[in-house]
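Here the structure comes first, spelled out in C-alpha cells, and everything after it is commentary.
What you see is the complex with one protein chain gone and the rest in place.
A, B, C, D and E label the chains in the order they appear, each numbered from 1.
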Amino acid sequence: MWYYEKKLQYPVKVRECNPRLAKYLIEQYGGADGELSAALRYLNQRYTIPGKVIGLLNDIGTEEFAHLEMIATMIYKLTKDATPEMLEAAGLAPHYVNHDSALFYHNSAGNPWTAEYIQAKGDPIADIYEDIAAEEKARATYQWIINMSDDPELNDSLKFLREREIVHSQRFREAAEILKEDRDKKIFF
Amino acid sequence: MWYYEKKLQYPVKVRECNPRLAKYLIEQYGGADGELSAALRYLNQRYTIPGKVIGLLNDIGTEEFAHLEMIATMIYKLTKDATPEMLEAAGLAPHYVNHDSALFYHNSAGNPWTAEYIQAKGDPIADIYEDIAAEEKARATYQWIINMSDDPELNDSLKFLREREIVHSQRFREAAEILKEDRDKKIFF
Amino acid sequence: MWYYEKKLQYPVKVRECNPRLAKYLIEQYGGADGELSAALRYLNQRYTIPGKVIGLLNDIGTEEFAHLEMIATMIYKLTKDATPEMLEAAGLAPHYVNHDSALFYHNSAGNPWTAEYIQAKGDPIADIYEDIAAEEKARATYQWIINMSDDPELNDSLKFLREREIVHSQRFREAAEILKEDRDKKIFF
Amino acid sequence: MWYYEKKLQYPVKVRECNPRLAKYLIEQYGGADGELSAALRYLNQRYTIPGKVIGLLNDIGTEEFAHLEMIATMIYKLTKDATPEMLEAAGLAPHYVNHDSALFYHNSAGNPWTAEYIQAKGDPIADIYEDIAAEEKARATYQWIINMSDDPELNDSLKFLREREIVHSQRFREAAEILKEDRDKKIFF
Amino acid sequence: MWYYEKKLQYPVKVRECNPRLAKYLIEQYGGADGELSAALRYLNQRYTIPGKVIGLLNDIGTEEFAHLEMIATMIYKLTKDATPEMLEAAGLAPHYVNHDSALFYHNSAGNPWTAEYIQAKGDPIADIYEDIAAEEKARATYQWIINMSDDPELNDSLKFLREREIVHSQRFREAAEILKEDRDKKIFF
Partner (left out) sequence: MWYYEKKLQYPVKVRECNPRLAKYLIEQYGGADGELSAALRYLNQRYTIPGKVIGLLNDIGTEEFAHLEMIATMIYKLTKDATPEMLEAAGLAPHYVNHDSALFYHNSAGNPWTAEYIQAKGDPIADIYEDIAAEEKARATYQWIINMSDDPELNDSLKFLREREIVHSQRFREAAEILKEDRDKKIFF
C-alpha cells in the first residue's frame, strides 16, 4: 500500500497562466504514452514478472504516480486563473463545457484514457520490451511538448521528467538482459 | 507523492486456486465501478474541489489504491496455480490467450477500463454526488461478487472492502452537506 | 410505447446562425452528461427499480427525450445557414468533413456517445444516486454552456432546461429517501 | 416530443425463465444493429434529410423505440426469476457482477453501445443507404437469434419484429428512389 | 497474399505544404468511412459471401489499400515540411504532441479508428447493402473534403478517388441484384 506525503518529487513552477500549454501537456496526463499509462502498466505487470524484476516495476510504477501528480500540478497552475474566454482561445472550450477547469484523463485531442493503450502478456521478455518502448514513447512525447512550450520555468520540470524516462528506459534494458540470461539458463519457461 | 510499503491494508486469504472467482472479481479491478475508477476519480477531482474537501478526496483516493492492490493480490492468488485447462473451464481462455496469467484492467466481460467511466465537472456539488454514487455502485458490485463467491476466506476480505465503501459514502454525504452550506453562504459560486 | 407530437416541450429560439455555440451545445446532445445519457439511463433502469419509482423514471426518461429534441433543434437552427467557412471558423471542420451539417451524437470534443457514460446496478440505492449525480452533472454542463453563450434567446431555453435538471434532482432525492425507508423496513433486499 | 402510453406495440410472451436466450437477445438491445441503433440513427438524421423523407424517418425512428421497449420487456421476462446460479449457467455472470439483473445497453459479447455503430453524412443518398443497410443487418440479427431460440412464444414476437425490419427496408428503398429522382432533377445538390 | 510494387494507383500531387488540408484529409485515412474501413470491410467479408461475389470483394478491397496509400502520401506531402508552429495553426498541435509528423489512423476530430465502424453479418444481402452504403458514405466524405480544399492539384487526385467510390457503389448494386436473384432461386438460404 502507499502513503501520501504532501510534496512533489521535483518542484513545479510555471511562469504564468497559459492554457495553451495546458492543452498540450494534458497528453502526458491522460494520453497513450503519458504518466497514467506508465504507472498502471508497471504496477499491473509486477504480479507475474519474475521476482528479480518485481522491485524495479514497483519502484518505477510508484515514481510514475509522482510524475502524474507533477503533471496535474502543472496543468492546474497553467489554467487556474484562466477565464472561459482564455480557455476558448486555447482550444479548451470543449474541455470547459464538459469539465469546467477540472482535470480529466484525456489526451490533447480529448480522447479519454483507455487500458487499450497498455499491455501485460505474462511473458517476461514481451513485458519488458513493452516497458522499454513505453519509456521511449514517453520521452518522445516530452520532447514534442517541450518543442511547443514557451515557458522556460515549466521546461525545467519537463526536462527533469524527460530525463527520468531515459533513466527508466536504461534500467528496463538492463532488466531485459537479465531476463534473457535467465531464459537461456531455463530459469523460466 | 506516494511512498510504497510492502504490506496490504487488510490481509488477503484465499482458500484455494479458484479462477472462476477471479473472473468475477476482476470487475473490481478494471470494471466501471471498481477500485481503479475510484482511486483515479478522487485523486483527479482534488485539484478543483473546495479546500475543505481536498484532504478527504486525497485520503480516500489513496486508500482506493490500497484496495486495488488487495484486489490484484486476490486475483493473483486465485489464479497463480491454475493450468490453462482450469482457466478455460472458468471462462478465462480469452484472457489467457491475450495475457497468460497476467492481470489486466478490464471488467468481468473483458472490456478494458476507460476514463469514460468517471467524471469531473468542476462543480463541487456535482462532483461530490458523482462520488457518493460511485461508492454506492461499488458497494453493490461487492455484494454481487460475494453472492457468487464460494470462498469464505476471500469473503472476509470482500466484506471488509464493502464496509469501506459504506464508510466512504457516508463521508462523502457529510461533505455534500458542508458544500451545500457553503454554497448557500455564497462561499463558492 | 411512445407517440410523437410535432411540438417542442418549450420553444426554442436562436438569434442568429452561430456555429460556435452549436459546437459547445452538442455536449448536451451526445456528451457524457447530456440528454441522451439521461433518457437512456432512466428508461433502462425502470425494469428493475422498485415499483414505487418506476413511474418517476418513466416520466423523467420520456421528458429527457423531449429535451434531446430541443437541443437538436437548437443545434440545427444555429448551423443550418452556415457555410463550410463559417463551420471551420467555429472549429467544426472535423465535424463537417465527416457529417456535413448533419447532427451526430458526440460531445464538444468529438467523442462519440457510449453507454460507458451511464450505469444500472440493479441496487435501488445505487441506481437512484447514479441518477441524482447525473442531474447535478447535467446542471453543471448547462451552466458552463450558458457561460459561453452570447445568444440571450438561446439562453432562455437553456435556463429552462437547467431548471428542469434541478427539479429532477430534487425528485430523485425524494425517491432516494423513500427507497432508504423501504430498505430499512426490509421491503427490498 | 413524445407521449408514453403504457402498452407494447405487439404482445410479448415468454414460455419460461430462460437467461440463455436473454444473453443472445440483448444483441438487439445494445448491439451494433439493434433497436437502439435504429431509433437513434433515424431520429438524428431527420434534421438534414430532404423534407419528403423527414416524416418517414420520424415514424420509423419512433417505432424503433417501441421495438426497443419490446426487447427490454423480453429480456426482463426471461431473467426476472433467474437465480445467480442460473445466470452463471447462461454465461451471464459477468453481466450479473456489474449489473445484477438490470438491463444494460451492450451486445451479446458485453460491448457497451457506441454511436460509432451509426452514421449521418448529410448526403441524402448516403444516409438512406445507411438506413437500408441497417434494416437488412437488423433482419439478419433477428434471424440468427431465432435460430438460437427454443421458445416458440418468444419467436412469435421476434418474427413480428423481423417482418417490421423488412417493411422498413422496403420503405427506405422507395425513399431512395424518390431521392435519386430529385437529385437528377437537381432539387438538391 | 499481396505483393507490393512501389508505385501509386494514381499520381498524387500537392501544390504546397498545407497542414490545414492534411487535418481534414485524415478523415479518409482513419475515419468511419475512410479507405481503411473500406479495405478491411471487404477483405473480411469475402470468406462468407457467396462465391460469385468473392472476386469483387477481393478486387475492391485490394484497390482500397491502394487508395489508403494514396491518402497517406497526400497527408505526408502536405505536412512533411511543416514546422510545429504551422501544425499548431492548422489545429494539428494535439496530433503533434502525440505523433510528431507521423501519420495515425484517426479521423479529423482525432478519434482512433475502430472496427465498430464496419460490419459483417454473414447474410449476403445485408453485407452487400453495408458495402453500397459504405461507398456512398465515402463518396460524400470526399465531397465535403473537396469543398474544403484550396489545392487544385490535390483535388485532381481526390476527384479520381471520389469517382472510384461511385464505380464501386455501382458494382456492389449489380452484385446485390445477382444475390437477390439467387436468393429467390433458393441458391442460398
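We adopt the following convention: a contact is a pair of C-beta atoms (placed from the backbone, for glycine too) under 8 Å apart; a residue touches a chain by one contact, two chains touch by 3 or more.
Given the structure is predicted, the values throughout are model-derived calculations rather than measurements.
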| item | value |
| --- | --- |
| Visible contact partners (per top-of-document touch definition) of the missing chain | A, B, D, E |
| Given B:59, B:88 or B:182, the one touching the chain that is not displayed | B:88 |
| Touching residue (missing chain; options E:120, E:133, E:148 or E:161) | E:120 |
| Contact residue for the chain not shown (choose from D:140, D:154 or D:176) | D:140 |
| Residues of subunit B in contact with the chain not shown | 84, 88, 91, 93-98, 100, 106, 109-112 |
| Subunit A, residues in touch with the chain not shown (by the definition above) | 32-33, 114, 116-117, 119, 121-123, 125-126, 129-130, 132-133, 136-137, 139-141, 143-144 |
| Where the missing chain touches subunit D, by residue | 23-24, 27, 31-33, 91, 107-111, 140-141, 144-145, 147-148 |
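Note that in this section only the chains that are shown with their structure count from here on.
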| item | value |
| --- | --- |
| Equivalent of A-B within the choices A-E, D-E or C-D, defined by over half of its residue contact pairs recurring | C-D |
| Contact-richer chain pair [C-D vs C-E] | C-D |
| Rotation angle superposing subunit B onto its copy subunit E by C-alpha atoms, nearest 5 degrees | 180 |
| Centroid spacing, where centroids are CA-atom means, of subunit B and subunit D in whole angstrom | 34 |
| CA centroid of subunit B to CA centroid of subunit C, Å | 28 |
| Touching two or more other chains - residue numbers and ranges from subunit E | 32-33, 91, 109-111, 140-141, 144 |
| Pairs of chains in contact (touch as defined earlier), listed by label | A-B, A-C, A-E, B-C, B-D, C-D, C-E, D-E |
